[in-house]
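Beneath this line is the structure, given in structure tokens, with notes to follow.
Missing here: one protein chain of the complex. Every other protein chain is in place.
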Amino acid sequence: MEKTVNLQIQDTKDIDMKKRKMYIRMITASLLRRRSRMIIALLAISIGAMILSGLVTIYIDVPRQMGAQFRSYGANMIVTPDSDRMMPDQVEAVRGLVPDDKLVGIAAYRYETVRVNDRPVMAASADLEQVQKTSPFWLVDGEWPAADGEIMIGKNVARMYNLKPGKRMTCTYAPESETEAGDGETEEVVLDNWVDFTVTAILDTGGKEEDYVYMRTSDMEKLTGEATAYDVCELSVSSGSDELKALSGKISEQVPGVSARLVKRVTESEDTVLSKLQSLVLLVTVVVLALTMICVATTMTAVVAERRKEIGLRKALGASNQSIIAEFMGEGIVLGACGGLLGAILGFLFAQAVSRNVFHSSITLMPWLVPVTILASVLVTGAACMIPIRSATQVDPALVLKGE
Amino acid sequence: MFVRMIAKAFLRQWKKMLMIAFTIALGSSLATAMLSVMMDVEDKMNQELKAYGANITVVPKSTSVISDLYDVGDENISGNYLKEDELGKIKTIFWAFNIVDYTPFISTQVSLDSGNTATLTGTWFNHHMDLPTGEALDAGIASLRSWWTVDGEWLDEQSDGSSECAMVGSSLAKKEGLSAGDMIHVTGSKEEKNLKVVGVFDSGGEEDDLIYVTVDTAQALGGLEGKIDSIEVSALTTPDNELAQKAARDPSSLSVSQYETWYCTAYVSSICYQIEEVVTDSVASAVRQVADSEGQILNKTELLMILITILSMVGAALGICNLVTASVMERSQEIGLMKAIGAHNPAITGLVLTEVLCTALIGGVIGFYAGIGFAQIIGHSVFSASIQIRPMVVPVVAVLVGLVTLIGSIPAIRMLLNLRPTEVLHGR
Partner (left out) sequence: MSLLELKNVSKVYGNLHALDHVSLKVEKGEWLAIMGPSGSGKSTMMNIIGALDKATEGEILLDGEDISRKNARALTDIRRDKIGLIFQQFHLVSYLTAVENVMLAQYYHSLPDEKEALEALERVGLADRAKHYPSQLSGGEQQRVCVARALINYPEIILADEPTGNLDEANEEIVVELFRKLHLEGTTLIVVTHNPEVAEVAQRTIVLRNGRVDHEMINENFTGKIKHITLQ
């Protein structure tokens, strides 16, 4: 007929374009003009996508964030000199080997036996700001020593000498050579160096630190009259145990005269607990995701099932199953993509809020998660639409159109 | 007639109702599982954090002042010890149930055949105790030192001849050229003995220079029968708050009611206090490194779980809302007809709500049990222990499902009420 002649004249490209235009027109009409239903569907999908992207972000970021929390257990690596003591430049070399973003704190200690009221007390000196980072669990009653002449004393020392913050004490130090030479001789030789201190804080750790006194490096130099050299260096590094092992090997190898080892109590236990925590979050994520996706699917199924009649009509008009599936899936995909994008943004905001509240730090944005979320929502939506569409296309159009 | 209509609605639309019930069941199982896990996560993580070892140490009153200060000379000089026969009392305190593990230590100096001296420490490895409550507990360093790597075997206290066995630290073993299976001859201040090295351990700390034997062996070698140097206790504790910090400084500064609260909460300081009450002349103090960090990690984990729970609940709630809205809207034609034959708005609302709530009840109950199942799956696969279901979960889930279903019906019902029967029946 007329029409067929027309068709032959039209070139195929033009037909394709016109068909595509109508296809797009139908889908946009369905999406924009059935507003209430589409909002329901979009809401369902974006909730699903939000939970997906939020939980996955948390799951991936938890080890890092929690790892930082675990640093409250204090130093997880100890560097000791092979011979007598290590020099500041060795400590610097060690520090240089640890990546800046992983290093929580590095504190090098020097231990000397000093005398307080003629009784020996172990005195330690270190960069006290770093100590606060490597030993965050220390319970300090008072202020950390901030200026020369200030000292922090262990709980047991305080009890023994009956000292309180604000009181003064004097430490004396016998230079090594003279102590040895003066062994068994009269006391006066010993009274060489002395420094007056103000007690600023009392330290409670539940460990042997309670028997020590802590002073600034400069005070120790004054007291001993010797330049600083360290006995031990504590590092708090936020990494897994494998990374730490590699790092300690690197330090022992590259810095001459020192050897590094891990504080197994801290590293091994952290691995155990952190892996539990991660598998907890993983499982929770899987369960929540599975349930939410089913939830999204049922909502989509309900939304599409409503349109059985329309599907029947299209079939009666001569639409093939393929073209019906293509149209409804087209709608589903557009919805899935929009919902996925919206959900990915919301999910990131949620993860960010969690991170701010729980860990007081922001979360790392994972750009690859956006396409993954969108893809997942498109797949779930598509699968969810497929079931009712299939069943609707299977049904006789006559029956669908008859039933009111 | 009302009942008949509802029954009919269920029979006729059972497929749709089934779908709503299914979604509500999903939501309610999600809420149940997450709430249960959330409420139990503190306990479970607390157990896991025991990997860090003891969080309380108990020492005799006077040594707590002098210990470690003189690392030279004879350690026996102080002469202050705890009594071994009082060890059992630790499991009798108010918070006995929270004490998951503890072990005594008794150290003595011994000389080896090579001429070197070494510190030999007696302790429990897997000491079996039958408690007065009828429970049994295997306590000792086998679990308190979970981070040790042992070359050979752990010393088994239950086996015969355990008093002839020893575990040697890796540094000492290296120095003395010892490995698992070797014999070592030690001379204590009182006796001498041949010990079989069953295992060489690497602790990554100062313990690598020690020899560990059973308590009896160490006491016999050093002539210290019935005496104990220190006790390490691993207890499940509640993270510290202000009250606990105040109490830790001085329990007597608390008012009576504060004291009650403090004493009856498993703060590390109140457990310490209770231990001091039962072990004569002892000072129990919290190992800050373990106790504080534990508190922090527990708090964070719980907060994290709470937020995840909130997210999943919001998800479940919106999911249910959505489906209820979608499926009620679908029935506009039926409702239009009802209006046309003279149904008043309250009657329609009542009918729709009763239908939806009945469905919600069925779905909610099924979902609750499914949720318990999910919680157990999580519990068993992560913590290898079942999650305790708190009675609290039942009302919370019930209220949640009820509210969510009602709220979900609101937009749909509003839409139905605004329907003009003519529009609907004329098939728009």
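Letters A and B name the chains as they come in the text, with residue numbers starting at 1 for each one.
Throughout what follows, contacts are C-beta pairs under 8 Å (C-beta built on N, C-alpha and C of every residue); 3 or more make two chains touch, one makes a residue touch a chain.
Because the structure is predicted, anything quoted here is derived from the model rather than measured.
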| item | value |
| --- | --- |
| Which residue of A:A319, A:A353, A:M366 or A:A383 touches the chain not shown here | A:A319 |
| Residues of chain A in contact with the chain not shown | 1-3, 7, 10, 15, 18-19, 21-23, 25-26, 29-30, 33-34, 309-310, 313-321, 323, 396-398, 401-402, 404 |
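Keep this in mind: only the chains that are shown with their structure count from here on.
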| item | value |
| --- | --- |
| Centre-to-centre distance between chain B and chain A (centres being mean Cα positions), rounded to whole Å | 22 |
| Contact footprint of chain B on chain A as seen in their complex | 36-37, 40, 43-44, 47-48, 50-51, 54-55, 58, 62, 66, 69-70, 72-74, 120-122, 135-139, 141, 156, 159-160, 204-208, 211, 261-269, 272-273, 276-277, 279-281, 283-284, 287-288, 291-292, 294-296, 298-299, 301-303, 306, 350, 353-354, 357-359, 404 |
| Chain A-facing residues of chain B, complex | 16, 19, 22-23, 26-27, 29-30, 33-34, 37, 41, 45, 48-49, 51-53, 56-57, 64-65, 67-70, 146-149, 202-205, 249, 285-293, 296-297, 300-301, 303-305, 307-308, 311-312, 314-316, 318-320, 322-323, 325-327, 329-330, 333, 374, 377-378, 381-383, 415 |
